[in-house]
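Heads up: the structure comes next, in structure tokens.
Missing here is one protein chain; the remaining ones are kept as they sit in the complex.
Right, chain A next:
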Amino acid sequence: MDNLLAIRHGEAIGREQIPCVPLARFSAEMSSFIGDGGSIVQLFGHRQGSETRLLAIVRNDGLYALGTVVERNFPSLTAATSEKFHLFEREIAEQFGIIPLGHPWLKMVRYHANETGLPDAFGNDYRQETPGNYPYFQVDGSAIHEVAVGPVHAGIIEPGHFRFQCAGEEVLSLEIQLGYQHRGAEKLLTGVPLKRLPIICEAIAGDTAIGHNLCCCQAIEALAGLSVDRGARVVRTIALELERICNHVGDLGALSGDVAFNPPAAYFGRIRGEFLNLLLTLCGNRFGKSLVRPGGVSQVMTDEQRRIIADKLAEAEPEIRHVCDLLFTAHSVQARFEHTGTVSAEVAGRLGLVGYAGRASGIAYDARVQFPTECYAEVPACRNEMTNGDVYSRAQVRREEIMHSISVIRTMLSDGVDAAGPVLMQERTLAPNAMVVTINEGWRGEVSHCLLTGATGEIERYKIKDPSFHNWTGLAMALRNQEISDFPLCNKSFNLSYCGFDL
């Protein structure tokens, strides 16, 4: 711990303050920190002059930063210490061509050329269409068969490829290959005028438009020295909780549909729309796009909007309670939800799952509690009772969070302060040679952005992490030794983002 620099989320520091230690020291510090139960918030490469550096942002009860310089390779921490490093190291290899030596599963993450011009870590020729050179894990045996699904799926959903190794109906291994949604968001964010940033961040993952854009706007606020008034913080808190309710309600409906219990699927599908319309009431867009802007919110919430939201909550809350009761007490639902797709607390801890997927396995971490932003320091935390790690628990956590979010919104509505005024996007000067990390508990879990500025305040590196980056591996583990027919159900109980992962 001696070398780690304690930092605070949402506060800019000079880049020269970030300790840059020799590689061996960096590895040792990371090993002991993560070995002692710490978690990775960000771990990524960036260019500094002619060097490539690694920057780690890690957390236990606090938040810390540590950097190092790397040449062509570094000893893999996945192999030496913990699976928590595994995707981060693969991402570094893909983005910079720097090899984590001894990595047990060194495969590409999103299929794109690296930016250093070093030989490609995976031997790909990117003039070829995806997935290029990607050896899938295979189980041998005369009774083994392989099922390949995607990238285009049967429903209206995002693209991704799933490879199942099955013995009869039983899944022995599931490998998930993504990257089809890769739009080059991180790179794009470093080259464009500031006015485009919120628009792009709202499109990293549309179902987390508020979560990602909050991270972006809080980072710009820290770098430009902007403060946000109380009224605007209230609106932001309400918006983030509305986003959570929309998604949880929608997912409970979809889970119900996946086990062929149609009434809750229809009711929740409609109720979700009512909450999307509340975001539209706030800002004109059903996903809350255009609402959050650096320095505040683009539209003031007046008594008119407060009343609409309060009335809708009064109407929808009993409906949600009744439909939840219908869903969770149906024996046919219980039979399918319970003991399906179980991720034990031990596995979840090893993989570093976050958000409801983590909490359903007993990992209590909630960024709203530990790293509160906006108005979260004032509201009580959500308590999750059911932590068995199965589909039932992941559904139950959603139910508890919906009720908690409703009460948070009610508390916020009773705070009658209007925002000082609508805030527009303006070009700002950002602090030069600075670094800032922002963290918010999006509906899926910890969303984090990290920005590094250069000598004139230009953004040199924009790093994004969606909670799905931690949790996709959780889904793969949940499927081990399950029936392949339980895949849709397990998948929906996690409902991870493809575009948030692919960036």
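Quick note on the criterion: contacts are C-beta pairs under 8 Å (C-beta built on N, C-alpha and C of every residue); 3 or more make two chains touch, one makes a residue touch a chain; residues count from 1.
Here is the rule we use: contacts and distances are computed from a predicted model.
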| item | value |
| --- | --- |
| UniProt protein name of the chain not shown, from "Sulfite reductase (NADPH) hemoprotein beta-component", "Amino acid ABC transporter ATP-binding protein", "Ni,Fe-hydrogenase III small subunit" or "Sarcosine oxidase subunit delta" | "Ni,Fe-hydrogenase III small subunit" |
| Candidate in contact with the missing chain, chosen from A:287, A:337, A:371 or A:443 | A:287 |
| Option from A:158, A:241, A:258 or A:401 whose C-beta touches the chain left out | A:158 |
| Of A:5, A:147 or A:424, the one touching the omitted chain in the full complex | A:424 |
| Selected residue (touches chain absent from view) among A:204, A:222 or A:489 | A:204 |
| Residues belonging to chain A that touch the chain removed from view | 110-112, 129-130, 151-152, 154-159, 179-185, 187-188, 192-193, 195-196, 198-200, 202-207, 209, 263-264, 266-267, 269-270, 272-273, 276-277, 280-287, 289-290, 298-299, 319, 322-323, 325-326, 329-330, 422, 424-425, 497-499, 502 |
